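These notes are about the structure you will find just below.
Note that one protein chain is taken out, while the other chains of the complex remain in position.
This part shows chain A:
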Amino acid sequence: MIVCLAVVGHENNPLYIQSFTESDDALKLHHIVHCSLDVIDERVNNPKKSSPTINEAFLGLLYPTENYKVYGYLTNTKVKFILVTTDLDIRDADVRNVSLLFFRKFHAAYVDAVSNPFHIPGKKITSKTFRERVSSIVKSFGLSSAS
């Protein structure tokens, strides 16, 4: 299950954070997203370390924390997508395929959102449409991963 989705700009500035849990753990999720930037930074700075077989944009599992797994995705413009999930029991290969699919969809949604001429690059994304679209993607992802 997806717990949190975040978009982080190229200067490590948060552009969008949305959590999908009922409980009030925004701060914790902020921390998780913030900390995951360490790993992304490291992978970006040492690109040869990442295995060449997978898609370059997809960073894979960043790190597991207490109950969550954090996946990352890096666009060409150095915008990072961070996905926090609680799916601990899915096998790695499955997760890779599913989450890659998810990130592709999410990337498309993001591109559409920032293509809005009224969006200022570098500013937080406040579009309601984007929020709704992300929610629907997350919902469909939950269904597909469950099936």
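Here is the rule we go by: contacts are C-beta pairs under 8 Å (C-beta built on N, C-alpha and C of every residue); 3 or more make two chains touch, one makes a residue touch a chain; residues count from 1.
By definition in this document, contacts and distances are computed from a predicted model.
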item	value
Choices "Cytoplasmic tRNA 2-thiolation protein 2", "Trafficking protein particle complex subunit 9", "ubiquitinyl hydrolase 1" or "Pyruvate dehydrogenase E1 component subunit alpha" - which one is the UniProt name of the chain not shown	"Trafficking protein particle complex subunit 9"
Hidden partner chain, residues of chain A it touches	9, 11-14, 26-27, 30-31, 34-35, 37-39, 41-42, 46, 49, 63-66, 120, 122-124
